[in-house]
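Read through the structure below, which is laid out as structure tokens, and then see the notes.
Removed: one protein chain of the complex. Kept in place: all other protein chains.
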Amino acid sequence: MKAESVTSHRGGMWAWLFQRITAVLLIVCLAIHLVFTHIVGIGDISYDTIGDRLAHAGFIAVDIILLAAGTFHALNGLRMVLMDYWFTSRKRALALTVVLWVVGLAALVYGIWALWPWIS
Amino acid sequence: MIHHDVIVVGGGLAGLRAAIEAKRAGLDVAVLSQVHPGRSHSGAAQGGINAALGNHPEGRDDSWEKHAFDTTKGGDFLGDQDAIVQMTKDAIEVIYEMDHWGCPFSRYEDGRITQRPFGGAGFPRCCYGADKTGHYLLHTLVEQAYKHQVKLYVEQYVCKLIVHEGICQGVVAYDMIRGGFEAFSGGAVIIATGGAGRIYANSTNALINTGGGMAMAYHAGVPLKDMEFIQFHPTGLYSTNILMTEAARGEGGYLVNGLGERYMEKYAPKFMELAPRDIVARAGQTEINEGRGINGQPYVYLDLRHLGAEKILERLPGIRDLAIHFEGVDPIEEPIPVVPSQHYTMGGIDTNVDGATIMPGLYAAGECACVSVHGANRLGGNSLLETIVFGRRAGADVFRYLESRPDKRPPNARAAFAAVQAMEDKVEALARAEATENAYALRTEMALVTKEHFGVFRDEAGMKAGLDKLLSIKERSAKVGLRYTGNVFNLDLIRTLDLEGMIDVALCMAMGALNRTESRGAHYRTDYTKRDDANWLKHTLAYYRPGEAGPRLDYKPVTLGYFEPEERKY
Amino acid sequence: MSKKPRETANIGAGLWKATGMWAWLLFRISGLILVFYLGAHILVISTAQWSEAGKTFNDLMKAFEHPVLVLLDLALVVAVLYHALNGVRVILMDLGIGVRSHKLVYWICMAVVVIVFAVFAYVAFTYIITGKGVM
Partner (left out) sequence: MAEITFRVKRQDPQDKKNPEAHWEDYKITYEGNLTVLEGLFYIQEKYDGSLAFRYCCRASVCGSCAMYIDGAYRLACQTNVKHLDSAGSPDPVVTVAPMPHLPLVKDLVCDMTDFFAKYEYIMPWLIRKSPDPEKELLQSPKDRKKLDMPIDCILCGCCYSSCPSVWGEENYLGPAALLKAYRFEVDSRDEARKDRLSRWDNERGVYRCHTIMNCVEACPKELVPTEGIQWLKRAAIRRRLFGRLK
């Protein structure tokens, strides 16, 4: 063990905390999402039915939360896994974090673009 | 060659406390230990550590004077009273110090340290942390050693002192991890290697308590003092001799024989189970010898059931675990089978109140030393105290010694080199030897001889026979050899090297015991059942005689001055 | 403390018998599956904006109604449920709840997974067989 390589990893609490917070958001929103798409609406998913559902502001909110929280949760989760095995040094971990933020924000923008017609 | 100002051999309570004190005085200190300091035998101590804090509701009138008197009387007046007074005075301070360093003692409602009654003490003055006091104290000191950045050399088996012109200048150690012998030179050496319990087959001690430190000093010409006084603890587990702490009786446990009687009524009606250990051990052994063991078997019961599950779980959880794991009985439901077992070596390297030996530069502290505070019999809870008090004093005195030393020359490199060479030659010879004797068989044989002939009860004929056997074992031990010559973690080497020292220590014990024609404390002779102050109020000193089988015995007077010897009744 | 804790003692369990480790490994794998699914999901949904009136999207959705894909969908539900319920267990432990009885909590969570999955499976199989939803 090199003491330096331990100390150089500052922080981590916020990432950890947000992983939990997003998890709680996800479990609520995902439940709603799944029930409506896979039970209520099974076999009946199309551009129009989705459009109808999304006409409710509530559903739009759920989907946007799903998108944002999901993206953070997924990419931070991915980061944790990668840092356990391949991105162990401080430099690599930092690079990974930056790349994942870029990917995440891009995904978010793209996702919102996809939902835009219903949002506006 | 590695150099430090002070070399401490042994990382138990005594060694660590000495190292921390010397380090705080500004010296560069190294601790060499055969196992990681946190694994030292001190960690096995269960019951507690004595100090007249007066925290217990019934102990308000306690004082260090009373503690000193109990200690002196418990030791059958063989203890040096100046040392005892020193220890009991320092006791209070060192306990508070350990607390300030984080030792997790158990607590009263008002937040003060708890105390419990212990054998031979007039007041409940034994401070404790559940029944793992030694473990807590040891880890506290390990932590402090890390904090003070004491240099720790772990898994170094020390086997020889480097002596140059009569001054101790370091040690030679076998590096168990990297292999090979290395010289550690220093301005002073403190030996703190603990007891020699393993010279007995029925010991409660750790497997590494072979008396290596005592043997090293002895071979270098420093006398061993009062070695005939071996303490037997009344309650070792029947099958493994693992200790059931005195605290079990302190908390109210009963000792019961095969007839279901609390037999201590016959031997110490006032103190009952809490009489000093020698008396309780003899009582147990008598019951067993006279056929009153449980179902005629050679053991008696330690019964805790009436304490109730709650008290056992809170105050004696460790005891319960040990009884379950090693004897298969749960003390909450069943009585525990126990036998008297070898427990403590009152004797050891002869030192003064500051831990200094007769050899300049050589110090000793802890169980391996004999300042003589325990006299002929140690009271429970006093030896943890001894390790810390005298470890601290030794550490402080080393500083004074190094400051005042007129000769400031660095240790002699040639002497160090020669000592390493001597060890290497010895191993070479062992490896090449045509081994006709088995070191392990000899060791077992020796341990059984001591157990049989130098046990709780001793007599002339038995001890003579035992001594003869020991001498023949000593002779045969010259013919052992090594079966494995690898470098790394060579247990064969370590255990073979141990043998010589163990036999020599056993011989000191045996000859001292045979010579002493009286009964005093733990040394009980059926042919001389009375204490004889006129002839024997004196310490035995055993000197090494190179080339001869046994030691040369000498005697020196006991320091009195505070309490007059009186009859010892409980 | 139990009465005679480990008398016939498997004192300390081995790696192969460690429930917690397998729970975590599956959790990790399910998490990774979900990450890739989320990526795919965003892409698929976004096809709604690729062509006029969501034609590409509707075609894709039609394709997803194939029984094999419905089964795959079910597998995904397992992953989500497992991850979600074990996630709840993890969060409970973060709060200091059920650390000492983590195995029991784990099996309770798994029971919930099975029950909820049964509902989904019932709906899905009804759909595969009858071609209609239950509601």
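Each chain gets a letter, A, B and C, in the order it is written, and its residues are counted from 1.
In the analysis below, a residue touches a chain if its C-beta (ideal position, glycine included) is under 8 Å from a C-beta of that chain, and two chains touch if they have at least 3 such contacts.
Being a predicted model, the structure only gives us computed values, none of them experimental.
Among the chains on display, the ones the left-out chain touches in the entire complex are A, B, C.
Shown as candidates are B:457, B:489, B:543 or B:563; the residue that touches the absent chain is B:489. The residue from B:107, B:530 or B:569 that touches the chain not shown here is B:107. Of the listed positions C:45, C:71 or C:93, the one in contact with the omitted chain in the full complex is C:93.
As for the chain not pictured, it touches chain C at residues 5-21, 24, 90, 93-96, 99-100, 102.
Interface with the hidden chain, as seen from chain A, comprises residues 1-3, 5-7, 9-13, 15-17, 80, 83-85, 88, 93.
Listed by residue number, the positions of chain B touching the unshown chain are 35-36, 38-41, 43-44, 95-96, 99-102, 104-113, 129-130, 132, 135-136, 139, 143-144, 146-147, 154, 177, 179, 206-208, 239-240, 242-243, 318, 321-322, 325-326, 440, 482-484, 486-492.
Keep this in mind: only the chains that are shown with their structure count from here on.
We define each chain's centre as the mean of its Cα atoms; on that basis chain B and chain C are separated by 60 Å. Separating the centre of chain A from that of chain C, both taken as means of CA atoms, is a distance of 17 Å.
The distance from the centre of chain A to the centre of chain B, with each centre set as the mean of the Cα atoms, comes to 63 Å. Annotation for chain C: no residues touch 2 or more other chains.
Looking at chain A, one finds that none of its residues touch two or more other chains. On chain C, the positions that touch chain A within their shared complex are 28, 31-32, 34-35, 38-39, 42, 45-46, 48-49, 53-55, 57-58, 61, 64-65, 73, 77, 80, 84, 87-88, 91, 94, 119-120, 123-124, 127, 131-135. Of all residues in chain A, only 20, 23-24, 26-27, 30, 34, 38-48, 50, 67, 70-71, 74-75, 77-78, 81, 107, 110-111, 113-117 touch chain C in the complex they form.
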